[in-house]
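Complex shown without one protein chain; remaining protein chains in place.
Per-chain residue numbering starts at 1, and chain names A, B and C are given in the order in which the chains are listed.
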Amino acid sequence: MSIDIAPILKMLVFPGGLTLLALGLLYEYIDRKLVARFQNRVGPRVLQPLADTIKLLAKEEVIPQGVIPLFFVSLPVVALAGVLTAGLYIPMAGLAPAYSLPGDLIITVFLLGLLTLCIGLAGANTADRFSLVGATRTLTQLFSYEAPFLLALLCPAILADSWQISVVHRSVLGHVWMALPMAIGFFVAVIGLMGKLELAPFDAPEAESEIVAGALTEYSGRGLALFRLGKDVALVLGITLVAAFYLGGLANPLEFLLKTLGLLVLVAALQALFARLRIDQTVGLWWRIGALLALVQLLIVVLLKGVIL
Amino acid sequence: MNTEELLAQAVQLVGDRASAQSVPEPNRIDLAVEPGRLLECVQPLVEAHWGYLSAVTGLDHGPQDGHLEVLYHFCQKAAVLTLRVMLPREAPAVPSVCGLIPSATLFERELMEMFGITCEGTPDTRRLFLSDDWPAGVYPLRKDYIVPTQTKAPEEKGSQP
Amino acid sequence: MSDVPAGLPKPWTKMLEALKSWSRIYSPWAIHFNSGSCNGCDIEILATLTPRYDVERFGIKLQGSPRHADVLICTGPVTLQARDRLRRVYDQMPDPKFVIAVGSCATSGGVFQGCYNVVGGIDQVIPVDAFVPGCPPRPEAIIDGVVKLLQSLKEKQVAEKTE
Partner (left out) sequence: MTGVQKEKFIIPIGPQHPALKEPAHFEFTVDGEMVTSASVRFGYVHRGLEKGAENRNWAQALYLLERVCGICSHAHSTVYALGVERLAGVSAPPRAQAIRQILLELERIHSHMLWVGVAAHEAGFETLFMYSWRDRETVMDILESFTGNRVNYSANTLGGVKYDLGPQQSDSILRGLDSLEKRLHYYLKVVTNDESFLRRTRGLGTMTVEQADALGAIGPTARASGVTRDLRVDSPYLMYADFPIHVITDTAGDLQARFVVRIKELFESARNIRTAMEHLPEGELAVRFPRKVRAGEVVSRIEAPRGGLFYFIKSDGGENPVRVKVRTPSLRNFMSVLVGSVGRQLADVPMILSGIDPCFSCNDRAVIVRRDGVPATEFNPRKESASQSKS
């Protein structure tokens, strides 16, 4: 019996596993460096995220009192595994996704949401009050941005008549950038991505000055490292997804790099530009403005599609 | 109103309730008050909005003298009116002014803790800023409290948790 | 997780050790605890984060949770009330952990020696790895203190190797 090595490679090396992790660390570096430069600082060194991760992995992991140890240990693993799986459906580096099936857009968004859910559960698992408030906020925020973000991603999908990432991606390739005719959708998608990743100004769930480090306050060592890696990977995936849908597709690795990095600059600039929103302001913003805008965009798309076709 | 007029106004408000009056500095007037008449003196000041209670100072005149003193400093612009209440070292007590000036609770708690002066009727009598394991009945700002030598401080207080 | 599996061949063990110590020196996350300081040292520690000094370029990050930190930066003499808190914060930090005492007061009690509510320097309560004297030390001195501490880790490792 011969073992098919291709799926294992796909899962462990490219586009999943190692490549995603390496890209995640690289993008975290670029993000931190850009924010630091916007703030007039020098910023971290290239290998900084890698060193942070290795150091955390080599550190003692304290399992605090009052937690369910099984959940405490397994949640970070589930979170990271979830986002790594999501990587298989996304056109990484401009190449066709490793796997593609109808409706994988929904799966991907769900898997990315799983990370947030795990963080929320991890916070709720500990007895620490900061973690509990952080968990509440994380989950509150999850419910607020998830819908507009999905709606914003649906706009190109409706145009392409498919909920399959690779089909949508192929349909936008070579056309005019969707970000131009669908500026509102693009805007909502970028902001939604920032909310998803809990980047400033949507970092109320981990607002240092109020609740220390939010849901992850009690995590140390390995668990923290895995959650951080998960977030890094989610950053790469989210940016890739938005770039693939709205920035005219990713035809080759070079285009992938240019477009995702361009988007990263935008995200970093937005991070440096605003004061943190309170959680009620975040939720209000999403439901009052974000969801509305996304719906308006969706309506426009549906109407146009009906008129043209 | 200049400083002299302000001070004159203050004296007019409470002067007749004081047992003695002195002017240590041009912008200050000290009024000696019996503990029992303290609230009578504070009330007209609060009602007339004459300044604000800037500080409450405790003073220990030493074991020989046998007296503690509480100073209530009211400030309005440059003028400082001080109500001085003389108390015996044994079982010293003053009426609480928190009923008239709620924010005085901090000052009174400090007074109780540092000098062992009872503020009768103060809403909160808990430890203020001495540590939780500080021995009861030891009042650090009294003159007969000698600071233990530094390195042995925690042991000597016999207060290891 | 913190120990290298014993079953690995020796070159591997060595490499993993080197990697661990490299990452530790490259990425010291710090937490700041004020046990009775006058604020002078605290604002200088905060100043190290800001554009002129920017410690992020050395990988130093100020963390809020003791669970995330490697280095405990202490300021001020230890007061009676802060003593237990200091010990608790130290205990909450995962191993390996290091302590830096910043300022004269944290070193010896400084000008507050002989005050009734002061226990003395940080080393009266928890073990200290590095002292940074000064009242307050300049931000450069504080950064230097962290760097020196990390350098000593490297030397210690080299010494262990030669043994």
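Note that a residue touches a chain if its C-beta (ideal position, glycine included) is under 8 Å from a C-beta of that chain, and two chains touch if they have at least 3 such contacts.
For clarity, every value in this text was computed on a predicted model and none was experimentally measured.
Enquirer: Considering the complete complex, which visible chains touch the unshown chain?
Expert: Result for the missing chain's touching partners among shown chains: A, B, C.
Enquirer: Specify the residue from the set C:Phe58, C:Phe98 or C:Tyr116 that touches the hidden chain.
Expert: Going through C:Phe58, C:Phe98 or C:Tyr116 one by one, C:Tyr116 is the residue touching the chain not shown.
Enquirer: In the complete assembly, which of C:Gly64, C:Pro94 or C:Gly121 touches the absent chain?
Expert: Of these options, the touching residue for the absent chain is C:Gly64.
Enquirer: In terms of residues, what is the contact footprint of the unshown chain on chain B?
Expert: Touching the missing chain: residues 3, 24-25, 27-28, 49, 52-55, 57-60, 71, 73, 75, 77-78, 80, 82, 98-103, 105-106, 109-110, 121, 123-124, 126-131, 140-141, 145, 147.
Enquirer: Considering the entire assembly, which residues of chain A contact the chain that has been omitted?
Expert: Residues 35, 38-41, 124, 129-130, 132-133, 136, 200-201, 203-204, 207-212, 272-281 of chain A touch the chain that is not shown.
Enquirer: State which residues belonging to chain C touch the missing partner chain.
Expert: Counting over the whole complex, chain C touches the hidden chain at residues 31-44, 46-47, 49-52, 62-64, 66, 76-77, 79, 81-82, 85, 89, 110-112, 114-118, 135-136, 138.
Everything that follows uses one rule, which is that only the chains that are shown with their structure count from here on.
Enquirer: Need the CA-centroid distance for the pair chain A / chain C, whole Å please.
Expert: 34
Enquirer: Suppose each chain is reduced to the average of its Cα coordinates; what separation in Å results between chain B and chain C?
Expert: 43
Enquirer: Among the residues of chain B, which are close enough to touch at least two other chains?
Expert: none
Enquirer: State the interface residues of chain C toward chain A in the complex, per the touch definition above.
Expert: 1-2, 19-20, 22-24, 26-27, 29, 50-51, 54, 56-57, 59, 63-65, 67-68, 70, 92, 94-96
Enquirer: Applying the document's contact rule, which stretches of chain B touch chain C when the two form their complex?
Expert: Chain B reaches chain C through residues 129-134, 140, 145, 147-151, 153-154, 157, 159, 161.
Enquirer: Would you mind writing out the residues of chain C in touch with chain B in their complex?
Expert: 79-81, 83-84, 109, 113-120, 124
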